[in-house]
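Only one protein chain is missing from this complex, and each of the others stays in its spot.
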């Protein structure tokens, strides 16, 4: 018999076991279930497959390289600087043409600063003094420009003065032009060269179209009519981000240039194109607060004939542009397809569970269906008494309507 | 009959089919199953919904803009540089106030370097020489400062010397101050302005609170008592990252300032606040190795009266601060809610599978339950013998062959 049972065991391995179903001829629940099934199917096909492209393997780890190049000159005529022409090497900081670049649009120049002593700016509360004792020597001025020397410098007749400091003198005066100095930066252009690569699919592309001839690339400007021209007018970028260039040029700010690559690699490579969008990244509503605008200080250092160092301090206001690239590529792959179909079907089980609840507990004849769905069996006292058990099951007294209530 | 069967087919579409269950009156397995069900429910409610907020659609593609601004001056008095005051334009590199900034805390200055010939530093093994033949003309010194001219320069009486090189002369001497030159950088402050935007939910916020008055913003310092003040003392940042400022100022290092935005947009916008944390990014334990600290060389270029270029070389040691922003926003959405409930229910199936294994194979009366759960059917020899089969299953009159076709 051992041999027989082993063979039987082996053969029974290839018996197909399938759940036994009870057909409940209840149209309400039936229709409900079909509606649930159709909803899941619609979700699976419509959302998972069509909208989310669930049949694709995706790559979001984009490798991107951005090169930016500005073009444009501006002419200014001020009392401090005289007639002066500004070109790219003057107004772009840093000059390297990376994905973050700053265009100077306004500035406060403090020329010929030297390491010596001079009075601190009168606007700084900590430097306010009435006598020399208010200016302890060696103490740094809080939020100021230097270290106090111990003297209080006063104008004739006035009782209030400001401490003398050791600093880069003269100190910067706190007023900026009412009109942006380089307001004509509005007409500057920036050429943004963006190469991307999706390593998983070994797919590379550039935002500069290969089909374009060189003269087109030299004259085109990005707009809705020319969505693939990589040359942008600064004034347009700021306008598309919802701001006024002249206003922004005065105080400075940060503009984000998003480049979005959303590529369906099941289609032709020429269908994979960048989409540009522009937004202001710093909070423009905080206009009156200390946190408005964007500016920084830098200096150019010189040496005079005696080798003494002096510098010109610049407080530069301007617009920082952050080019941010992100993207996603998808390509058909069998594994996510199978997983999505599988989990969609698994969701059907949840739908069935919900309909079961309705059938078994909510409708009028739920007691009847409960009795049909659940077949109660009692274990035999021991294997010897199986016969008695069989009899037990044949008259399932426990399935009386009273007990159904207890379920 | 064709018409009848089509109608039957259509009606049977709305019959609800539900799995037939066997109720095994076995308390052990029953309790086990309830425990499994409760565990899955607890996981679903507790972990997926409460902790992971599985009912929310999330946006992790944060748009962020960081503007940093340092304040503070330091006074130094060294033999090389004399009395000198350092301000922001001197010690912050690069000056633009981006999310990565470097504060110089120590430096080796080599002033008045000119393009000429001089002896190479004696510490460089490749420049060691006994005679002129050891210094082949035109060869670059490995890990050195220039190109050999072909001469070996020796001190009187000594037999060993170093090659003469064409370089920026004199070469840098390899020793740095034992005490950080700008140790007082500990008291400098940095104002970090961070604007974020979650594009999916069109939600923007700034770390500078709108409700704060300007004088608060000018005087506050970030601490556990002022968690929303955006001004940080450099010394505190380094201390919170677990380091000693003076020690770090000597050798340099990299500090990360993480800003975490974890926003539940189902709550009020005022509940969405930044959380700051600080850590040292370079390995501080590698103190004795070549890989310790952070320094770089840069030069300031000048021209003398004759137009000849000369420069001052700086080897700058200091602390680089990397401001890293990341965040996540969540908002209620029906789709992830449904998916999470569905997959939680699908997990119940796995629980049932596990309990089935126990019931059918591990407990004493498993044989009995196996017999009850699995109903064996043998296919008829041919379709003609269906009648015999029908008798087998207790006269289910509704399952006549005609109706099977309609299914």
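Here the chain labels run A and B in written order, and each chain numbers its own residues starting at 1.
In this text, contacts are C-beta pairs under 8 Å (C-beta built on N, C-alpha and C of every residue); 3 or more make two chains touch, one makes a residue touch a chain.
Remember, it's a predicted structure, so these values are computed and weren't measured experimentally.
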Practice task
Would you mind spotting which of B:55, B:102, B:188 or B:261 touches the chain that isn't drawn?
Solution key: B:102
Problem - Among B:122, B:143, B:335 or B:362, residue touching the chain not depicted - result: B:143
Problem - Interface residues of chain A (partner: the chain not displayed) - result: 5, 8-9, 12-26, 61, 63-65, 67, 69, 71-75, 83-85, 87-90, 94-98, 112, 184, 187, 193, 195, 197, 204, 206, 208, 210, 214, 217-218, 230, 300, 302, 304-305, 335, 339, 341-343, 345-346, 348-349, 365, 367-369, 371-372, 374-376, 383, 386, 390, 393-396, 399, 401-403, 405-407
Practice task
Kindly note down the residues of chain B that lie in touch with the hidden chain.
Solution key: 15, 17, 19-27, 29-34, 47, 93-94, 100, 102, 115, 138, 140-141, 143-147, 166-168, 254, 256, 258, 279, 281-283, 286, 289-291, 294, 296-299, 301-303, 305, 307, 311, 313, 320, 322, 324, 326, 343, 346-347, 349-350, 352-353, 355-356, 359, 367-380, 383, 386, 389, 392-394, 396, 398-399, 401, 404-405, 407
